[in-house]
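All protein chains but one are shown in place.
So, chain A:
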Amino acid sequence: MAPGALDSSAVNGNNGDIAQLAHGFENLFCNRCSEGFGVNDQVVNSSGQVWHSDCFVCAQCFQPFPDGIYFEFEGRKYCEHDFHVLYAPCCGKCNEFIVGRVIKAMNASWHPECFRCELCDKMLADIGFLRNAGRALCRECNEREKAAGAGRYVCHKCHAMIEDGQHIKFRGDTYHPYHFKCKRCNIELTTDSREVGGELYCLRCHDTMGIPICGACHRPVEERVVTALGKHWHVEHFVCSVCEKPFLGHRHYERRGLAFCEAHYHKQFGNICFKCGDPCGGEVFQALQKCWCIKCFGCSFCDKKMDQKTKFYEFDMKPACKRCYDRFPVELKKRISESLKDRDAEESRRRSMSPGTKNAV
């Protein structure tokens, strides 16, 4: 990674050498200052280029290279320190520069010996790793974590696992509660916090905000609320007053401040079909102080089916079709019409006798 760095040898001229070199001095120029060399000048020679020994320094700190060791990058030479500062990656674990092999993983660089499984400390450089909730794990530890973490929540903010029961839900996602503050009192939240209208509140603030109270258990209703009988209810607490099964959104009947399922309402309040004896489901035909299923309504005498539009006669408070009534014996019809006349006369007499209605009549 780092450009290859080799020792340069400081060349101390001895006489013979100098003599040998002397004749070529006019052609030598320092690679840095481009000046020529005096006879007594020390010359540094490195890979075919020459410097005054004072010019052979780090491009960053202008100091001689300690122990003659330098690092070259894009034609410039740096001492080890400055080269690292400028160009070498830092290890995500020990914060030291990385020289040599660099492991790039989890958005950071690592010494091979520093990049280890967070759980078992095994080196991962050569065996590979798996990401698990923001951690690098070896294959074995990842499997183990996955099994143990099934059903546990991961915080959508810090991506770490959340201890059992320590999560809160916010806009459908799970979080550590301590990432948030109460919208109203600004206190750091705990698992007791509540979401109302897309904002999070501590329990104290939440309970002072006019949350509906369940008519059955007298506790606040925080999720779906049912409003019926002039009260609020937890969905699962709004039940038939007879069988105590929750309606869960199914049709219910209200009577005398109580709620009933269809079957128990009819059982309780007498929408029992006069003919079949069962509760009249759906539409009910009511007449003569009785109820009928639509399909059951008919003449009580010949059993002919009738509907709401069929003309019928009352006989002993039972419906008689026209044919059956017409075929009543003459003497019976006479008695019926006489008793009807009597009933009318009686009613009008009683009405005129009752003091409250006297003026109105």
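Just so we're on the same page, contacts are C-beta pairs under 8 Å (C-beta built on N, C-alpha and C of every residue); 3 or more make two chains touch, one makes a residue touch a chain; residues count from 1.
Note that contacts and distances are computed from a predicted model.
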item: Which of "Nucleolar protein 14", "Ras suppressor protein 1", "Brix domain-containing protein 2" or "quinol--cytochrome-c reductase" matches, in UniProt, the chain that is not displayed; value: "Ras suppressor protein 1"
item: Option touching the unshown chain, where A:His81, A:His156 or A:Lys275 are the choices; value: A:Lys275
item: Residue among A:Phe73, A:Tyr87 or A:Phe301 that touches the chain left out of view; value: A:Phe301
item: Positions on chain A where the hidden chain makes contact; value: 270, 274-277, 289, 300-304, 316-318, 323-324, 327-329, 331-332, 335, 339, 342-343, 346, 349-350, 353
